[in-house]
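Got a structure for you, questions after.
One chain of protein is taken out of this complex; the other chains stay put.
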Amino acid sequence: MNFRTVRPGITAINMSVSVQIKNINKKFEKLEALRDITLSIPPGELFGFIGPDGAGKTTLFRLITSLLLADKGSIAVDGLDSETDYKKIRNITGYMPGRFSLYYDLTVEENINFYASIFKTSLRENYHLIKEVYEQIEPFKKRRAGDLSGGMKQKLALSCALIHKPELLILDEPTTGVDAVSRKEFWELLKKMQKTGITILVSTPYMDEASLCDRVALMQKGDLMAVDTPSSIVDGYNGDLWQISSSDMHAIVADLTGIDSRIEKVFRFGEKVHVTTHNIDNKELGVIIEGVLDGAKHKNILLEGAKPQIEDCFLALMDEKG
Amino acid sequence: MKDDDHIIVVENLVKKFGSFVANDNLNFFVRRGEIFGFLGANGAGKTTAIKILSGLSKPSSGKASVAGFDVGRQSEKVKRNIGYMSQRFSLYDDMTVKENFRFYGGIYGLSAKGIKQKTAHLLQKLDMLDYKDMLLSKIPLGWKQKLAFSVAVMHDPAVVFLDEPTGGVDPITRRQFWELIYEKASEGTTIFVTTHYMDEAEYCERVSIMSEGRIEALDTPSNLKKKYNVNTMDEVFVRIARSDA
Partner (left out) sequence: MWPFIKKEFFHIFRDFRSMLILFGMPVAQVLLFGFAITTDIKDVSIAILDNSKDNVSREISNKLVSSGYFILNSNLSSNNEIEAAFKRGDIKEVVVFESDFAQKLQREGVADIQLIIDASEPNTASMINAYTSGIINSYSLELMKKQGKIPISIITEPKMLYNSGLRSVFMFVPGVITILLMLVSAMMTSISITREKEVGTMEAILVSPLKPIQIILGKVAPYVLLSFINLIVILLLSAFVFDMPIRGSIALLLVESILFIVMALALGILISSVSKSQQQAMLLSMFALLLPTILLSGFIFPIENMPYALQLVSHVMPSKWFIIIVKNIMLKGVGIGYFWKETLILLAMTVFFILMSVKKFKTRLE
């Protein structure tokens, strides 16, 4: 049971909300956008949906905000059904769609005021809620949104999504196309937001952002491949990962491919090649490599164990599912 | 030209828009066959620099040469010797795979026969010969990007500029895409790539990081990580781009 009282001027303890997704299926004509998705997100969690375009992230968010209706299954936000109680859900949800949903011909201030007004509040009334974010763009409040840099647009869009004191914040690819510094700052902001007790769902195609979430779902073509904390996902990586380098990086991939059945994948990774193996230890692998790589061509051969990243796990999971 | 091996040479390059300095005295070179990552925050001046290097915009002062041609005075020759691919600008959705190849081949003055051979060869490499008569709109994003890359290198350019080539594709496709890049690079084509994926920066042989119009760092990813004593390119990037913010 949650008691929600919104009293202007008084910062009440934010009662955040849970999201329950049960057996959701959604088809667009022949395309299965989501296949039997079941997921439970407790109040106050920062939850990440990680996956490439076409994974179903946006569709899932649109189902939660009731912009779309599911073919099968149900979604409950704070116990409210997304289909029948969508009006109540919309009142407590802040949604930032994939494209920033700003009016580029309106100024920063006008954008915020507009979004505040459609939720029957105002910038003045709720300034304290978005202070953290808004302060960074306030010096440009007379500038048109279209003239802002990517990072500033992103912060403005976040301000607009936060202005009505939502208890659930849904951010669809907020960091796509934004540079690494702005992305970093954005994630720092999200962490601060989370401390106020708000539940945050965020999607991203950048695998390296997974580690910033409490828990993540790895999504691919409408399936949830894994749901867990980032560290557990990495710990669950099956097999071993090595990095090898030599003086002739152009030839090394071809020279290492297909030399032993226990060596599964050889992939060039910048200055190194990554090799995945099973049932083979450092020493044995070293011997095999020494034997295969021609000493005249490959000098300074280096072999080290590599720590798998979320992307490696993602790839392994994709392989498993075929 | 100082070194025949240097396919891109940039010396004291400055580009100003009014009082705004977009490129502030850039100096660097890129070797033939190198995979060069060109990184920077939004608005750091990357796009301006790429426009100059691809002959679309003239430098305010200083000079740059690509494939031995001056970008200011010989921009037409520069354009003939480069390929370009970006996530936004790629192929025509309402044309078939073959028609796209034919169109771009025609732009670069390839003969009809040359186009046919190239198309067959490139599609074979992608294992997509069966799809040559399919409309681009019916083809999944990841494949499209591989096709777009093949089209961009169809005329065997000396340098290919890739502007955020892998945005939005799944990791497997991205790796396959990079395999194409490595293969092309080993044939001697220079790859000049921008990306927001910092882990992708590790795929490059050398990277430069721009901030506020200047190149703040240029080295191999491992040297940069060593220099800043961090584990990932992401941290390197944030250190550099934030230091003066």
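Labels for the chains are A and B, by order of writing; each one numbers its residues from 1.
Here is the rule we use: a contact is a pair of C-beta atoms (placed from the backbone, for glycine too) under 8 Å apart; a residue touches a chain by one contact, two chains touch by 3 or more.
Worth saying up front: this structure is predicted, and the values here are computed from it rather than measured.
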* Contacts of the hidden chain among displayed chains -> A
* Looking at A:P97, A:P174 or A:P308, which makes contact with the chain not pictured? -> A:P97
* Of the residues A:D53, A:D85 or A:E110, which one touches the chain left out of the display? -> A:E110
* To do: Give the residue, chosen from A:L80, A:C160, A:I233 or A:V266, that touches the chain omitted from the document.
  => A:C160
* Structure fact -> Omitted-chain footprint on chain A covers residues 62, 65-69, 87, 90-91, 93, 95-106, 110, 113-115, 117-120, 160-161
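Definition applied: only the chains that are shown with their structure count from here on.
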* Quick one: report the Å distance separating chain A from chain B, using the average Cα coordinate of each chain. => 26
* Inside the complex, what are the residues of chain B that reach chain A? -> 35, 40-44, 140-142, 164, 167-173, 175, 178-179, 182, 185-186, 196-199, 202-205, 220-222, 232, 234, 237-238, 241-242, 245
* Which positions of chain A touch chain B when the two form their complex? -> 51-55, 149-151, 176-184, 205-208, 220, 249-251, 253, 267-271, 309, 311, 314-315, 318
